[in-house]
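One chain of protein is taken out of this complex; the other chains stay put.
Going by the order they are written in, the chains are A and B; count residues from 1 in each one.
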Amino acid sequence: MGFLSQAWVIARKDIIGELRTRETVLSMLLFGFLVILIFNFGIEPGLREENLVKPGVLWAAFTFAGILGLNRSFIAEKENDCLQGLLLCPVDRSVIYLGKFFGNFIFTLSMGLVVFLFFSVLYNVNLVQVALPLGAILVLTTIGFTAVGTLFSAVSVGLKTRDVILSILLIPVMVPVVLAAAKSSGRVLDGDSLAGAGLWLALLVVYDVIFLTVAIMLFDYAVEE
Amino acid sequence: MKGLWKYFDHFPAIRGLDVELELGRFLTVFGPNGAGKTTLIRVLSTQIQPSQGEVEVGGCVLPGQAYRLRRHVGVISHNTYLYPNLTARENLTFFGRMYRVPDLGDRIKTLLEEVGLSGRRDDLVRTYSRGMQQRLSIARALLHDPDIMFLDEPYTGLDQHASRMLRDVLKTLHTGERTLVMTTHNIEQGLEMCDEVAIQVRGRLVFRENVGAIDRAGFEQTYFDHVGKDFRWDS
Partner (left out) sequence: MTTVSRGSSVEHDTQAAVAGGGSSGGGATTATAVHPTGAERPLWLDVLGVAAIASVLVALYGAIIWAPTEAVMGHVQRIFYFHMPSAWVALGPAFTIVFICSIVYLVKKDLRYDRIAGASAELGVLFTTITLLTGPLWAKPIWGAYWTWDPRLTTTLVLWFIYVAYLMLRSSITEGHRRARLSAVFGIVGWIDVPIVFMSIRWWRTIHPTLVTGEGMNLDSSMQAVLVFALGAISLLYVYLLVVRVRQLDMGSRIDRLRQQSHLR
């Protein structure tokens, strides 16, 4: 059984476990919706400046809900000390990272999709037009978010201030990603094609590649004792 | 293992421990709480890295060659390492794949029968009692047929049924080809099957003997002698 398929086994295990209880996914979704709702109260609908603010709202909701999801995924490993059990297996740490990454990626992406649907209903977005480009942006953003987020949640899982510290660690490092996501989706929502947002997409790709690599290398240190 | 020290932030949980064990022998380590028994197991099973000293298990030098060692090591501890939201079968399948166990399906079936959980194999582990969880965790540890087994206070929290099952399992494991190291509080259970005995107090091994050479009946007194000597309320 290859390297990648073992990672997939781990991811699958996370997904199955999560689908059983649906705790995490539901809270992530609810939280995302609530954030959008709250932001909405500060904005008068139909305002011309609305277009400037919309993307920010979307990605803020994504970020907060995403962090919630990341936290819970590692907490599940802490129960019964499962992470330790996993670390005892003759499996390369990078494989464990990739497995966790895949799992988190799928959760976060699903959350992103649903949140975006909610968002587009609230803001009357023409879905057909923007679906594909926004989908691409969502995927790239989720990769970056999950890559660093998985690493940091491994770092923060044993700490007392676990939930808060993950946000404190992750959000500053996410600045380029959120910026790129907001700017490029702003463009797309305004009617630009994907090419118009090309620069931002390139940034996302660069970020993803760099940090996925760095995270794989550092994960070992984050979980060993 | 020579001169093993393990510090937690300047607190020496293990102090200058020297111990050698031949393959195929069964060693039981007794000791009071806080003696460092769990830490010892964790170091030996590659869960923690030593702060100082040389450790070699099964021909693999730790921590550098820990990766090679892991497929030969099985651990049973009071943590079950089981995922509560998965069924027994899913748990075993998962770990089986992680350990690359061949003929996984059959192996799982056999093990579940051995620990008496076949009937509930598709129930979520969350719904199991403590004793059942421990039995499943034994099955989990045995999946990959490890050559070396570490048992950290395995009898804790077990009901009669599970206790007896554990003893039976240990009997079958103790074949001379497998190396076992167990820590426990319970003198009777500890002495039952082992080949060698040790007492650990405050990070050091203060007693080490073949089981044949000691007086079983009087061992409890021996234990208290050793523990009492170094035992202080303020430490």
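Note that in this section contacts are C-beta pairs under 8 Å (C-beta built on N, C-alpha and C of every residue); 3 or more make two chains touch, one makes a residue touch a chain.
Not measured: the values here are computed from a predicted model.
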Residue of A:L4, A:L19, A:L34 or A:L199 in touch with the missing chain, whole complex considered: A:L199
Listed residues A:I16, A:I75, A:V114 or A:L179, member touching the removed chain: A:L179
Contacts of subunit A with the absent chain, listed as residue ranges: 148, 151-152, 155-156, 158-161, 165, 168-169, 171-173, 175-176, 179-180, 183, 199-200, 203, 206-207, 210-211, 214-215, 218, 221-222, 224-225
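Criterion: only the chains that are shown with their structure count from here on.
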Centre-to-centre distance between subunit B and subunit A (centres being mean Cα positions), rounded to whole Å: 39
Footprint of subunit B on subunit A - complex, ascending: 1, 6, 9-10, 13, 16-18, 20-21, 76, 79-82, 84-92, 224-225
For the subunit B and subunit A complex, residues of the former touching the latter: 45-49, 67-68, 70-71, 73, 75, 79-86, 90, 94-95, 97-100, 124, 140
